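Heads up: the structure comes next, in structure tokens.
Only a single protein chain was left out; the remaining protein chains are all shown in position.
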Amino acid sequence: MTADNAYAVELKGVTFKRGTRSIFENVDIRIPRGKVTGIMGPSGSGKTTLLRLMGAQLRPAAGEVWVNGQNLPQLSRSDLFDARKNMGVLFQSGALFTDLDVFENVAFPLRVHTDLPEEMVRDIVLMKLQAVGLRGAIELMPDELSGGMKRRVALARAIAMDPQILMYDEPFVGQDPIAMGVLVRLIRLLNDALGITSIVVSHDLAETSSIADYVYVVGDGQVLGQGAPAELKDSDNPRIRQFMKGQPDGPVPFHFSAPPLGADFLGKR
Amino acid sequence: MQNRTLEVGVGLFVLAGILALVLLALRVSGLSPASHHDTYKLYANFDNIAGLTVRAKVTLAGVTIGKVAAIDLDRDSFTGRVTMEVDKHVDNLPTDSTASILTAGLLGEKYIGISVGGDSALLKDGGTIHDTQSSLVLEDLIGKFLLNSVGKDAK
């Protein structure tokens, strides 16, 4: 147990490459236990990649990923699958199994990992669905649900095994204000009620700031800044300020890098 | 229940596949479980086996009693050596039986016909039929016919 117990997830000097292009260069991130931590950054900054590194779905080119005292990249395939039982992930699309109904979707982790009797599975599933407010939708198929409901069912499935760490991949994308509000409340509620560690990857400023206890801002393959949401708003770093205030032009230019205007319009091709 | 129909469907599917194999074996390839007799080997040397192939049938009085198992060249006598597998229950062939290569129809497949001799000694496993009659080669026949008619003209 090298990892500090105050942190549920620790990335140490992680470098990740796609082909020869580096997505992350020597990144250190520490996620405090029992808190809601936001990971924010502009689209395409590799936030989701970061989440997949924490779930060891991607392997870093260098560095260590410590989760609950285990360095994931060093685990064998079967140990890794065991370690993942302690993690729940809410994917962007919900990722419900389309051939199973709501009940079976939530029951799925219980069925594959435990030998619980049918009545107990039923009780747990009902409990989890009650927590997300969808106990009534038990017999529906995933394609009969709205986007927000899908995400809530997926959330119920993610907490079915009572994980210690819950990761949310862009939970607010494409949600109407009501669904958004419901999710924000659920994330906070589950975090406090179950005493789990929550990691929210998002570029939705207002919502993430409103629930996160601590925020990392990533971009350019690096951690640009970290701190409580309020501190970050007044950051000295112009890139963080641009992102946190949503300014169209700044250190991240409005124009994609191109040859000088004159060269393209007047010059020879 | 939906699960039940699914399982029944798969069960029927697998059974149908096995049934298909059985049908192909019995009805199409004529394999019958009872006819799988033990066989014994007989050899015969022919001057010319032209056209005979492995798996050709061996008949006696028009009844199939075996098949050709192998054909190779006998290096010493420069003849074609044919290995036949004959049904065990036809074990009473006299040693002076004749094996000839016959043709089914004018252009049909070649097969071996055995005509029975009169000897009281019987062919045993690995025995050789010495009295053989080679395949009819059409070109030779035409050649002979031409030669004959030329001879007649000269007279």
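Lettered A and B in written order, each chain numbered from 1.
By definition in this document, a contact is a pair of C-beta atoms (placed from the backbone, for glycine too) under 8 Å apart; a residue touches a chain by one contact, two chains touch by 3 or more.
Basically, contacts and distances are computed from a predicted model.
Hidden from the displayed complex is a chain whose UniProt protein name, among "Intermembrane phospholipid transport system permease protein MlaE", "Acyl-CoA dehydrogenase family protein", "Methylaspartate mutase" or "Methyltransferase domain-containing protein", is "Intermembrane phospholipid transport system permease protein MlaE".
When the missing chain is restored to the complex, the residue among B:V14, B:L122 or B:L138 that touches it is B:V14. For the options A:V27, A:M87 or A:V184, the residue in contact with the chain missing from this view is A:M87.
Against the chain not shown here, chain A presents residues 52, 55, 57, 77-78, 81-82, 84-85, 87-89, 91-93, 95-98, 108-109, 111-113, 154, 157, 161. Those residues of chain B that touch the chain absent from the view are 6-7, 9-10, 12-14, 16-18, 20-21, 23-25, 27-31, 53, 55, 57, 105, 107-108.
The rule is simple: only the chains that are shown with their structure count from here on.
Centroid to centroid, with C-alpha atoms defining each point, chain A and chain B lie 75 Å apart.
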